[in-house]
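First comes the structure, then the notes that go with it.
Of the protein chains in this complex, one is absent; all others appear in place.
== chain A ==
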Amino acid sequence: MTSHTTPLEYKSHQSQMNILGFWVFLGAEIVLFATLFASYFVLEHNTAGGPGGGADIFVLKDVLIETFLLLTSSFTSGLAIHAMRNHDKKGLLLWMIATLLLGAGFLFMEINEFLHFIHEGATIQTSGFTAGLFTLLGTHGAHVTFGIIWISLLLVQLVRRGITEKTSSKLFIASLYWHFLDVVWIFIFTFVYLKGMVM
């Protein structure tokens, strides 16, 4: 099954199964976010007299910075996996740390954004719209937070054990997860922020 061109993370049968299993899990995550989006669309205009979407509370500049940070982090995590394929432990480590820092920057911006929403009188308890908004953004943000903790722990393992069949498949899976969050963000950017500001 495996030849010498097979990447390290796919070498053992168990790693192959882990990666496939993670893809299936991402399938479940797609359903999860699809449900969050659908609910948001249902509730979007139910502002119950509170602030609505669009210009009421969204700040374009901050959203653009968030988008820039997260998209770049997806790129750096790709570079990290590229380094891993070249057995470049230092490159892997550095690019992953860059990814984490960008992710943390995104989170910082997002928390500020939430504080801004609350300041504008849009808390999670205000209306159907804010409930849908906060849970959609919040679930994504919670995923990013989890990703940062998870990857940090994997990096500790990497430093201790080096690039092995096991650590490489774990980091590869974590990078799939990270890219996935990026894709979700693109949908949020388009269907929550842009749509909210244009329509």
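Heads up, the rule we're going with is that a contact is a pair of C-beta atoms (placed from the backbone, for glycine too) under 8 Å apart; a residue touches a chain by one contact, two chains touch by 3 or more; residues count from 1.
We adopt the following convention: contacts and distances are computed from a predicted model.
Student: Assign the chain not included in the display its UniProt protein name, restricting the answer to "AA3-600 quinol oxidase subunit I", "Xanthine dehydrogenase family protein subunit M", "Osmoprotectant transport system permease protein" or "DNA ligase (ATP)".
Tutor: "AA3-600 quinol oxidase subunit I"
Student: Identify the residue among A:Ala48, A:Leu64, A:Ile111 or A:Val183 that touches the chain left out of the display.
Tutor: Considering all chains, including the one not shown, the answer is A:Ala48.
Student: Of the residues A:Gly27, A:Gly121 or A:Gly162, I need the one that contacts the missing chain.
Tutor: A:Gly27
Student: Taking the full complex into account, find the residue in A:Ala131, A:Leu154 or A:Leu176 that is in contact with the omitted chain.
Tutor: Among A:Ala131, A:Leu154 or A:Leu176, only A:Ala131 touches the chain that is not shown.
Student: If the missing chain were put back, which residues of chain A would it touch?
Tutor: Given the touch definition above, chain A has residues 13, 16-18, 20-21, 24-25, 27-29, 31-32, 35-36, 39, 42-43, 46-48, 124-129, 131-132, 135 touching the missing chain.
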